[in-house]
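The complex is shown incomplete by one protein chain, all other protein chains being positioned as in the whole.
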Amino acid sequence: MTTLEVRDLVKDFRIRAGLRSSRLRAVDHVSFTLHPGRTVALVGESGSGKSTIARMISRLERPTGGEIVATGPDGRRVGDRAYRDHVQMVFQDPFASLNPFHSIEHHIARPLQLHHKSKGRVDTRRQVEELLERVNLTPPEDFAPRRPHELSGGQRQRVAIARALAPGAQVVIADEPVSMLDVSIRLGVLNLLARLQREDDLAVLYITHDLATARHFSDDILVLYRGRVVERGPADEVILNPQHSYTRLLASAAPNPEKRGRSLAELPGAIDEQDLARSYDHTTGSWVSFENARPIAVAAANPAGGDRTQV
Amino acid sequence: MRYYARKLGFYAAALWAALTLNFFIPRMMPGNPVDTLLAKFQQRGGSVSPETRRAYELLLGTNSGEPLWDQYFSYLGNLARGDLGVSVSVYPATVSQVLSQSMMWTIMLVGIATVLSFVIGVGLGALVGWRRGSWLDSVIPATTVLAAVPYFWLALIFVLIFSTTLNWFPLNGGYDVSLATGWNWEFISSTIEHGFLPALTIVVSSVGGWLLGMRNMMVSTGSEDYILTARAKGLRDRRILTRYAARNAVLPSLAGFAISLGFVVSGSVITEQVFSYPGIGMKLLQSVENNDYALMQGIFLVITLAVLGANLIVDLLYGFIDPRTRVRN
Partner (left out) sequence: MTQTSPLAETPDAATAKPVRRRGGFRAMLPTWSARLGVGLLLVIGIALFGVLGPMLVGDPDAISSIGMTEPSGDYLLGTTQTGQDVLAQLAHSTRGSLQIGLLVGVLATVLSAFFGIIGAYTGGFLDEAFSLFSNVMLVIPGLPLVIVIAGFVPAEDRGLSTIILVLAITGWAASARVLHAQTLSLRNRDYVAAARVAGEKRWRIVTVEILPNLLPLLASQFVFAIIAAIISEASLSFLGLGANGQHTLGTMLYYAQNGWALQLEAWWWFVPPGLLIALFGCGLSLINFSIDEIINPKLRVDARTAKAKAGGVAKEARAAATAVSPAPDQPDRELVLTVEGLNVVYQTEKPVHAVKDVSITLARGEILGLAGESGCGKTTLAYAINRLHRPPAEVSSGTVTFHDRGGPDIDLLNLGDEELRAFRWSKLSMVFQGAMNSLNPVISIHEQLDDVLTTHKPDMGKAERRARCAEVLRLVGVDPRRLDSFPHELSGGMRQRVMIAMAMLLDPQVMIMDEPTTALDVVVQRGILREIIRLRDELGFAVVFITHDLPLLLELSDRIAVMKAGEIVEYAPSGQIYERPSHPYTRQLLASFPSLTGERGAFVRAGGTAANDVNEGAAR
């Protein structure tokens, strides 16, 4: 049972323009903890920094500041070498995350071998088939020799999930795992992830732009805006009783058939100026001000109106 | 602006690399070219002054134990003054004089031929790619044969057909030697007559490459969404072809201009040899045969300079045609 703690995570990207270079802060002092058996959702739009956080936890990017600590079942910190035994990731696009050249078996067998989970060819093959069965790709001996392009999007994403579980990972980072899939199979993949989580007591970070699945799939929600967490708390609290004006804006902009008949012509709302510098925490029930917050122009913060200044 | 600065910087680096290469090649080779050269020099009745020897040593290397750095900077200094040494094969002309005589011929020949083959190749390629699946596709196998034909062999065949057998064009040379050189119609028509076959050789052998590249890009561009949008907009076919498809498809051809130009220049060197065309390529081979190292190096430098210049022009043009280069970071 591994716990993952993210403390004060910061990521700056350098943007070169000619000889000058400027810094873009993609992730700004983000902290949260992933507990076994629980799901935390990171919700935000493109550019909010949510994928950067996933890539830092998966060690594809190096943080500029802060730390990511995985604590093993023995209560000790997981070392660098063993880190990837504990933390794995499911990528957004199943059409891009599987190598078109290799068979499905290769994709799952490699992590097993790399993390010394299997002994010998026969054992590897047996474990590959077990994993395929666990993600409902049956019969496994039929799927193992296939190439990614012979599978549908949903099947590919199941392979990607099996690959993440192969090293025996206890923490799974799911970066928009269903946004590239057809709507009718999204639920199936999410429910599969939930079942595996229950079976293995996994800690899951669910990254999404979709408020509705975030609410139903996760225990806690963190709303990200421009690299900062602007609202956090239990899923239902954040969605049903949003405090921050950005969360409210997101919620009102999401298509919602319940509100059918409301006038689309009405403005979805805007971000309050004072909210640009603070964050709401539902567990303490209080506002927290960002320290040294950089000012964000109000017009830039409200992209809904195109070029026109909002009234 | 940044795009142009980058390009200028790159060509400065390339120029420096070419100069340095030119400095080191003779120094890395076996033998002592300076002595060979000076011996020849004396044969032709030139008196070897210490300055002449020094100039050759800077160009070709020395045994005097002078530090390489000092040699290098003096060499660059000489180049900066335009001093490329004295030619032994065309003694007593200096290398710069020889170059200025033969340069014009090559630039006219290769320049006109390259522009023609680019225009014809890209134009035909656009058409073939746009009308994919029509009879025009049968052009492709023919062009692959042409693209694979060595320049000099094609030149030989042309000479056999058009000069020896049909007698339409003169066998060799750049102009009728019985005429006085000058800007009169008689002389100019003579140069055109003499230049026709060499130019045809270059155009025919290089047009295939442009055509195929453009055709492939047209096919790829044809499935872009903006072509679909243009069709949905009810634009006329011609306009879609020119402003939407070809305009985008030509960009890689321009970006790959450097590669193609290298082939054309290489090919034209040999073409000149076959036709005894009084250009820089023929002079290069003459200087190699005569061990005229100074001239050889001078010609290599000038060719490199010309190629770099042509590429720079194309790159600047590219920046003008593709607006994305102007702001890319």
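Chains: A and B, in written order; residue numbering restarts at 1 for each.
Quick note on the criterion: a residue touches a chain if its C-beta (ideal position, glycine included) is under 8 Å from a C-beta of that chain, and two chains touch if they have at least 3 such contacts.
Given the structure is predicted, the values throughout are model-derived calculations rather than measurements.
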Displayed chains contacted by the hidden chain, counting the whole assembly: A, B
Of B:56, B:210 or B:244, the residue that touches the missing chain is B:244
Chain B residues touching the omitted chain (full complex): 10-11, 13-14, 17-18, 21, 25-26, 29-31, 33, 132-134, 137, 140-141, 144-145, 147-154, 156-157, 159-160, 164-165, 216, 219-220, 222-226, 228-236, 239, 243-244, 247-248, 251, 258-259, 261-262, 265-267, 269-270, 273-274, 284-285, 287-289, 291, 293, 296-297, 299-300, 303-304, 307-308, 311, 321-324, 327
Touching the absent chain: which residues on chain A qualify? 37-39, 45-46, 55, 58-60, 84, 88-89, 91-93, 96-103, 110-111, 114-115, 136, 146-147, 149-152, 154, 160, 163, 166-167, 180, 182-188, 190-192, 194-195, 197-198, 202, 204, 209, 211-213, 215-219, 239-240, 249-260, 262, 264-268, 302-308
